[in-house]
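Every protein chain of the complex appears in place save one, which is left out.
Take a look at subunit A:
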Amino acid sequence: MALDSLSFITPARLRALVCPLGRIRRSRFSSFVRRLQAANVVRLGDVTPDSQVNRAMFSPQGFPDGQIMWDLTTSVDREHQYLETFEMHRRTFVVIAVADYDEECEPERMVAQLDEMKSLYPSALYHVCLIFDAPAEAVRHEKLKSDGHPRFLAVPTKRESKLTSMRTLMCDITAPVLSEMSAFAKSIQAMPTLESPLSPENRNPAGTRDRRNSVPTGGGLTPFGVDSMTNKRKTMGGFGGGSGGGGGASSPSERARIKGKGRVQVAIAQLHLIAGRVPDAVKEFVEGADVCRASNDHLWHGKALEGIGICLVLLANLGVQFQIPTIPYPTVEGSKSTKSSPAPSKPSTPIPTLVNGAEPGSPQQVMELLPELHKNIVNLYLRASNFSGESVPNISYCETILRHAKLLTSLYLSNGVARDAIAHVVFGTPIPHKGPRRNAPPRMEIEETAMRAYPQPVEIMTVLEATKVLSGIASVLGIIGMKRRKAFVTRELVRILIPGLIQARVVGAAEAGIHPAAGLSAISGGHGSPLDLGEGDVESGVMELLEELCRAYGVLPGLKGESFTEEEQRPSSSGTLMLKTSVWTKAVISEQEIRTFGWPALKIQVLRSCMALCEALPDFQGVLNFTTMLLRTADMELTREEQVRLSTTVSRTVGAARKLGIPGVEADYWDQFLLRDIELVENTTWRPPIAHNRSELMDPDMMMSPTSAIEAEKTPFIYNPFRESRTSAAEKILVKGEPAEFKVTLQNPFEFEVEVASVILDATGVDLEAHPASVVIAPFRTYQVSVFATPNGTGDVNISGCRIRVYGCKERFFPILTGGLDPRERDTKTKRFGLKAAEPRVDRPLSQVSASGRGSLRPPPVLHPIPKTLSLTVVHSQPLLVVKNTSLSQSALMVLEGERRIFQITLRNLSAVDVDLLVFSFTDSTTGRIQQALAEKSNTPAETYELELMLEKKRAFSWHRPRRHPASATPSPSPSPTSISAVLGSPRQPMRPKVSTQDLNKRKVYIPASGEATFEIEVLGKPGLTHGTIQVDYSHLGSSRSEVSSRFYTRQVIYPVTVTVNASIELARVDFIPFSTDFVLSSHSPSSAAPFKQLFDRIGVSDEQGEYCLMLMDLRNAWPQPLRVRLALSDAPHEPTAFEAEDILQAGHTSRIILPVKRIFLKNPYAQIPSISASQRQFVVSTTKISVEQERQSREAFWYREELLKRIAGSWEELGTERTGDIELRGIRLSPRMVETLRVEEVSVAVAVKEHAGAVQRVSPSKFVVATDRFLTLTATVTNRTARPVKPVLRLLPSMKDLPAPQAFELGRRLAVNGILQRGLDVLPPGESVVAETDFVVLAKGEYEVSASVEEVRGAAAAEEPVVVVETVDAEGRPLDVLGGRGGRRCWVCREVCLLVARDVAAAE
């Protein structure tokens, strides 16, 4: 690294130019230079002294402790050659040529090149060539040898070299230099005098080059801005050149001689200083200063004093014991500043220690001496400026001041510890940081010192000089923390640099033949341009300088991406209090805070200067950075034209950089809110799957009714406080391998078009293959762009934003900021202002105490805007089905009521995944109305049952599936045409190819990947059916159903079907009539009984005719075609058909069909009417008050009807076509009378006359012909069909037939009974019967009737049964049925009266 050129000890450095020789690569050269610079300090004791006597002037043996500090530069300063005699350190003493041994190293060429170098730099004392990475023998070549000092030196490679080898090399170079310096010094000593740098004699030879403005024409220093300086200058203006007078009067030539001697002595002293002989230098300086003072040579006097100060610092640094010499301060009459009045008579006498306590020559003492010394130097220089030609050059003056300011700064940094400060000044040793600053010396003093170097006006200096001075001032101000003052200076620096650079470009462009006004764009074409920068040429420090400048004015460089990421992983050890604020939110807020800081106009101004500088450099990246920063900080303040211009600057710069082939020139996009929203777009084709729980995966048998299962879970509670609310938004699901579309909203609040090169979704979790999109957003609007992405895995995916590349900008992640920034949410208390606001904010950790205590009561406010994240679930690849075709034309069909039709639907699997779960569900137009009717509260339970039955059991659509479990299915009888089940349920169509028996645990593929499958749907003609939909839920589970983990996903295909239902057979009327057995069915019976006979012949029973009743049915054909009607009847449910009736009905005709129905016995006809849907209502408040008796009747009607419907089935068939269907028989309604007809009582009584040969003849089941005056026996058979024992009382009631009631019972002389007519019987066990016999004699002929009744005696029953306690709630918690307890007295009458026809003669005959 280069040394600080404004260091206090710069005048003590030995300047050497390092330049390349022969072919050498830039990187190799710079690495060699670095190696050399690392060993730039040479101790004199290590240097071999020159043996020649005449060259021993600077022999290192004179001061072995001394050091030579090499200033190894790679540039030569020709501009200040005229200063070289005045300031020796500016001189280039040595030229070190660096050659690379790896490249071609022909000795002849190298010698020639070195000679050329010698002629190029004739003023250098010694030219040497270092051959790097060379073996030692490389320089032993004959041609490389020289008689004098070695001209070529070999440097081993870095690996081979020892620790000291570089140092030894430097010593080897130093030794010849020192001996050559002797000669040089001799030549100076030989000169009578030395000219001042600005004297006309000196200027003329040096002024060959055009030096712009380098010298003030007025000869005097322009006044400096410091007030105190002004005063001093004014007071100084009073005395002219005649103030000296110390030297006594002598002739002008003598004066000139003495003056010249003094100057030579000062120059020699400088050489001593450079050569490291510090004590000699002190001596020479002091003597020279004395002479200069005597001859009023203020300029050289000041230079000598300056040299003394440097010598003292060096001596203090070396740590050698030395005495501070008496410093020949200038004698100024009336001067308040000089403390010590020097005695001219004894110039070299050491003065006693100035500082109390400190030993002489200690660093502390030196440091305290220096300000005084400096003040004198400055005064001397100012005084010198009054003489024309003798004034101090501006650059020297400023550098002197700055060197001193730097020294003070070092002292300030080391907290006043002089030793540390001096070490820092000499070697740049880092200063150990020790606690807070003591502000000693005061910052204000340093600042005032530094500002004295500020050129007023700047134009008096060349750009190079001004740059050096201003940057030096800025550096000092920066170190002491005066950032704004520093910014002030830096801004001035930038201001003067821009025209300088443009000037350079104009010159360069003119040389390259390009019009300079072509600006930046011209550079892209000009490869020969001197400003055509290589990659390594770009000065990295410029950006930092400018950023520092901007920061002072409140323009913060872009937030670094790294700073947030580490913030994110901050452990929340302090507990739950840590509110998760997104880093992006923080970024946005901090940027907003920065924006409010500073004065916008000033910021814009500064940024424009920075932009101009970067354009002048040209630094493409810098131009972009500052342009974007300007857009970022002041988008609202800029005019439309300005914004457009900035945007063109961006695109132009990027274009120019690309043309040049400079990679990585990209801006940072300026709007944090570019991305406003991301939404998932639902695709109509790729309908997203629906998630289900595992519990919804029913076994296949229940799959017939999936809709009810997929509905919300059933609960008796309308409101359940413990139920988890499912109010959260519907889960968004993506399918692996299927592209999903996202709608991305971008905004452009600027006045120019924003060209978005690519928008890519940024997702975490599952690998999401995002397809980039690009768009141009017109000015001042938002734009929605579609972005597609395909997930390549399964799981959860979070989309937190997009990676967006705007043209010319870096690809960057943008969070989704849907909300804006609410200024009210922000901290209203300004705690940091001024420069501190620009510093990065330090998050204070919450202390445990406050976190656990009060702090927890008030959580920190949620900061806005909160970035949105889109959470999606990616599921396994799911199949996609489409309806390929159906067997329906235009998806419509016509059915008759009760008809079942089957149609095919073919589904095609478009995906490469099998469908192994397929559920059909259907909706139709009837369900809605039924559900509406169900919702009404006034329904009776029977009505509700009926509606529910229609809803659940009689579905309009069903999946007509082949039998899955033939083995386990209910053993259905062989499919005979008369089988009821065949009529009701089983398909008539031939079976389709059977799917092999599948277990639940086996996986079944319904539709293979990219295959097809046909399914059959059965439609049942129901009144009110107009349309319906077939909904297929399908999925790919990938495993058997029992292995499915918690969730699975289905998709749907919906296919609408239009259905027309026409009426077919209508049930017009139904009646039941009792079937009396009071006629004889014999072969000789009258012809009128023939139909009955036929009727019962079919049944095949004649004995049990009393168990039958007749059912009359009026059926009407509402279809315009004749229909054949067939009704089948069985005696009991699930029994073979016992009776069949058939008829052909013409269109519009009504026919009555008579059916013998076996009377029905029901054990409990008063049971509660069940509910099919099992949707138990919590409370059913009967709206209509019905009596218990009515309830009993309705229940009876319900249960007998149900029983009847189980036995009867009807179907119709269109003649000539294959149309068949069922007759809807549920229209049957039973009245109480019908029920009475239909039912079989629980306890029955049958009366008969015991067969007695010759006396009794049975002509019909209940008609007997008996003889009079014979003892006969009347049997009363009581049967108990209930499930409980019954204690009956039997009553017989004989009467005369066909007589009015009073006469009918007057049987005293006509009929004699043995015993009583009314008697109790024994307890009758359930299911048994008892026969009670009563003897009687008919006394008179005639017709008699005997009726009987049975009454249950409660007393007996109660003894055996436990008393039924009336409870309101049964064991299952349901309210007890109102009919639970048995009703009051129960009495049964015999169904058929026994008819006795008494004749006098025996009937048997």
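In this section, a contact is a pair of C-beta atoms (placed from the backbone, for glycine too) under 8 Å apart; a residue touches a chain by one contact, two chains touch by 3 or more; residues count from 1.
Rule of thumb we're sticking to: contacts and distances are computed from a predicted model.
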item	value
Chain excluded from display, named as in UniProt, from "Sedlin", "CDAN1-interacting nuclease 1", "Telomere length regulation protein TEL2 homolog" or "UDP-N-acetylglucosamine transferase subunit ALG13"	"Sedlin"
Options A:K406, A:R491 or A:R632, residue touching the unrepresented chain	A:R491
Residue, one of A:M191, A:M444 or A:I1073, that touches the chain absent here	A:M444
Among A:Y101, A:Y553, A:F814 or A:F1072, residue touching the chain not depicted	A:Y553
Positions on subunit A contacted by the hidden chain, ascending	223, 225-227, 230, 443-444, 447, 456, 481-485, 487-488, 491, 552-554, 596-599, 602, 605, 830, 833-835, 837
